[in-house]
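Apart from one protein chain that is not included, each protein chain of the complex appears where it belongs.
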Amino acid sequence: MGISTLTSALAGALLLAAPAAAETPSAEAFALIADHVAVDGGTVIENGLVLVDGGKILAVGPAADLQGTLADTIRVIEHEGWLTAGIVAANGTYGMVSGADDSTRAFLGDLELRDGFDPDDSSLAKATGAGVTSFGLTSGRGNVAGGTGAVVKTSGGTMLNESSHLALCLAPPALRGNRFPTSYAGAVHAVEARFTEGQGAFGKVVAGELGLEVAVSARHEIRRALDLLKRTGLKATLRGADRAGDFAPELAEAGHAVALSPLGMGTSPWRYESITALVEAGVPFAFGLADTGSGADCLRFGAALAAREGIDRGALWNSLTASPAAMLGVSGRVGRVAAGLDADLVLWSGDPLELTTTLEAVYVDGAQVEATEGDAK
Amino acid sequence: MTIPRTLVQGALCASLLLGSLQVADAAAGDKLVIEAGRIITQAGDDIVDGVIVIENGRITAIGAAADVEKPWDAPVLGGPDFVASPGFVEAHSDSGMDRSNENLDVTPFLNVRDSIDPVSFYFEDCKRWGITTINVQQGNNTVVAGNGRIVKPTGMTVEEMTMRPNYGFKISIAPKGGKSRATQRQALERAFGDLRSELEELATDAQETKDYERREALAQGRDLEEGKAPGRAMTGTGWKVEGLENVDRAEIDEKILPLLEMVEGRHDVFLYCGAPMDVQPAIDFAAKNGLTARTTLVLDNSCWKAADAIAASGLSVVLDSNLVHVETDVVTEEETETFVPGVFAEKGIPFALSSANSSTNSLWFQAAVCVGHGMSPKDAMAAVTTTAAEIIGLGDQVGSLEVGKLANVLLLTGDPLDMTSFVEQAVVEGSVIYDRTKDVRNKHLYEGVEPRGAAAVETEEAELPSKDDAK
Partner (left out) sequence: MSDRTLFQLGAPLLFGALSLTANAGEITWEVVETAEPVEASAPVVKLLLSADKIYTAAGDVIDGGTIAIAGSKIAAVVPGASGDHEGLHVGAITPGMVDLSPRIHLADLSVEESSETIPYLSTTDGIDLFDKRWERLLRTGVTSVMYTPADEACIGGMMAVLKTGGEPSIEDRLVEADVALRGAFGSHASRGNHPVYGRPTDHFSRRPTTRMGTEWVHRKSFYDALAAMKNEERQFEGWEILASVLEGERPYFVQASATQDIRTAIYLKEEVGLPLLVVDAAAEAWKEPGLLVRSGTAAVLPPHAPQGRTAIDNGFLAWNTAKTLVDLGVPVALSSHGQSSVTGQLGAQAGYAMRGGLTRDEAIAAVTITPARLAGVDDRVGSIEVGKDADLILWSGEPFAATSRVVGVVLNGEVVFTSSN
């Protein structure tokens, strides 16, 4: 990782501004000390300490500065390797045991996806085992309006946000042969009409009470979505817009974000070029799991491949953590190792953006989860 | 095909042409004079206000009106408003046949004679568009195809049409449907490998018989009658099997005999390359089997990329009717267009154009497109006349208007490469085979006039697949 490894003194000064020392740890509190603590994509504390209490992060800082302030009774776990925030997938359909689509109608905006979510589904534990601790629960691509999504944790069933975004799809799987709409023009017309009417979930999006996710693929679909968003004056996360790099300046100007599908081995060069363009234009981007058949560990490995291609490591780590948390509106809860946030933490054998690195432990809400990387396979 | 071949072939060709001369014989004594405001000879400069004198199917005199004596008893065609040009030569075509491809891989025992349909639209279109000589070969979807044939687009039987029977074979280096390139090459290797082992076996058997007879004779104390060898030794420039003079050719399976004749350099071969990667293997294959001197490459339009290898091989080529090759860069997706004949012209490779027999893509149109890309009209015309004739071994017979050549002449309403010119009349071997004023179907195509007696054609409701079936 090592984007800008701060000196311990500077890091301490910055991070201890949180009221960590002021709060008194409870009896359950424990401290994690790791060789490298990645606060986010931009900051790594060498020999850092994370104080966890009540499921939350109480304090973060260089161990040298913090250790002395801790009571002797506090349990200290030392880790040779890296400590990071849990990975946040921009989207996923894990736990949607009876399917993430509904074929009866194209428009199901007011349907709450959380109602179909099973927190005990085995796929969730596998995701945890890959270091993915939260994700944006969303619909498949079978509906033009697939419902209202949520943000959930992969362990414990915690809902970070019960109604986070309206999931739209302006791509072929939603344009089925046997119901309205069958065409792009029909879908655009109907979606625009609903935003104009402002009823239900569509109204909430217009009022700014609900986020918006638009699933697309081809460039003309991205173009169409951007035109629609411009006409309606809305901001959205473009899901599956892997060619978004071609539109990077426009996306940056309009304030949209992009949820890419994960990178894999043998991926085309243009995908890396697209990501580079997004980084350069400052477009927030993340990776999602809803449109891939690969296991959850593809998020980290895909980012590692991008790092291998020379893409900025800090931006890539943020794309796995802080950026999706912000896109899903839960950056006050997850996505960084910072005081006050949920203690969703992962211990790695080394730099998580190296392919050889393995996962060693996962904590969700401060509790170690019975999951090792082997489970993800 | 290399240049010396034409010389070697002249004699062979002349003998084979005896068959076709029968048609001319039927018109023996017939004379014809063609007058034109301009004669494009393709054998030197154009002639202004020229005259062509035809006797017994051949050109006996050609020149400016002032210099040529017109026989008093000959009918006259044309006039000062017309342009005369050599009939176009299609150097390779798989049209005009019932079906142009055979399921079997190696079929040199087949003959396109049995597949050519004299009344197919293709030959009718040939007349309309001025194509007077056509080398019909089996399609490219083959390993070793059947025997081809050079025809004229006139006559109600294949025999009447034939200029040169049993001419040429198509061999494809590109994979036949269902094959990979590897299995295609294997099938080719096997075809000629099997031939070789078969011949070796026959030669060994014959030698053993001969040795036995000699021992018998020795034992019986009589003189061995040294008769004439029953066969003849293998010739050619490729591999050879020794002792074949002891084998009666009649003993060789007729299914492989044509392959032996190919190796001996007695047939022209049209090697199809479907991609640049096929070109070098094709050249090597031809060399290995002694075909080089008689090989012409039939190319997909992407094969311009292998132009250097072709130039080095000295082979001639027949180009695809799609003259512009478009390639998309896999990374940038940008398209690059290459004008294919231009590449071959620049490398000095003799090339013939071929038509897809579309009324919008006939030989004249392709030649015109070449002019549009900077080629001289004469060079462009050569690719559909003289070069094409050389490629099919008829360089001394057709392709240009010269004394002694067959009288295959087009009378056009204007320059042959002009979009608004029409073939008014086409003459093949001294006979008028096409007259636009009598072409009822042409009238239908141009003016919508229904041919007399033809029932009004109702447009049929096409049987279209249902949408939900497709989904």
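For clarity, chains are labelled A and B in written order, and residue numbers in each chain start from 1.
Heads up, the rule we're going with is that a contact is a pair of C-beta atoms (placed from the backbone, for glycine too) under 8 Å apart; a residue touches a chain by one contact, two chains touch by 3 or more.
No experiment lies behind these values; they were computed from the predicted model shown.
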Who does the absent chain touch among those shown? A, B
Residue of A:P181, A:P262, A:G335 or A:P352 touching the missing chain in the full complex: A:P181
Touching the hidden chain in the complete assembly: which of B:G178, B:G193 or B:G374 does that? B:G374
Touching residues on chain B - with respect to the absent chain: 121, 322-324, 326, 328, 333, 335, 337-339, 342, 358-361, 364-365, 368-369, 371-374, 377, 417-420, 444-448, 457, 459-462, 464, 466-468
Touching residues (missing chain, whole complex) on chain A: 172, 175, 177-186, 188-189, 218-220, 223-224, 227
